[in-house]
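All protein chains of the complex are present and in place, except for one that has been dropped.
What follows is chain A.
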């Protein structure tokens, strides 16, 4: 399995396909990333490639972090990410990883922090239906019944209720890569991607459960 790349979500736009249909796309500025560390089973207990993305100021970085980053290159990096691999022999510390690792027509999984919605109610968080707004009703956005009475005499765990919504890591799977611009480090994928524009996203090759490579039967 090849490794992924880190990037910044730029925003959404549209692209005309061959038939003249307008396709919604997300633009991502992906990479260039630097290989900062190769983890080996002898030293770390597992094999992985660690890459870094985004420039950081020196005052925002602790001395140990700085020492770690300067081992692989000159710039101080902001975000680090590890990818588990079978073998690290094809990678070298200080290598650049760019959008060239991906190809048009490939499927990718993109994960990132979803938009935070704060403390959200039932309708927004779980899609519950609303009560009537008029005809004397005072039950507008209230939860309704949360369970039976004396038996069981408690609310079952996992009952969907109001609470913090969003701001969690979400992965959108099987997005199609439609366009790649290695001059501008631009990756164009079909559909939406978690997070707001400007948020950091992690792009990996598609990991489909079931048939290898996500082929349809």
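Simple rule for what comes next: a residue touches a chain if its C-beta (ideal position, glycine included) is under 8 Å from a C-beta of that chain, and two chains touch if they have at least 3 such contacts; residues count from 1.
We adopt the following convention: contacts and distances are computed from a predicted model.
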Could you tell me which of "Electron transfer flavoprotein subunit beta", "Imidazole glycerol phosphate synthase subunit HisH", "NADH-quinone oxidoreductase subunit NuoE" or "Large ribosomal subunit protein bL19" is the UniProt name of the chain missing from the displayed complex? "Large ribosomal subunit protein bL19"
Out of A:67, A:147, A:163 or A:198, only one touches the absent chain, namely A:198
Considering the whole complex, which of A:29, A:82 or A:182 touches the chain not shown? A:29
Sites on chain A contacted by the missing partner chain, in the whole complex: 8, 10-11, 13-16, 19-22, 27, 29, 184, 186, 188, 197-198
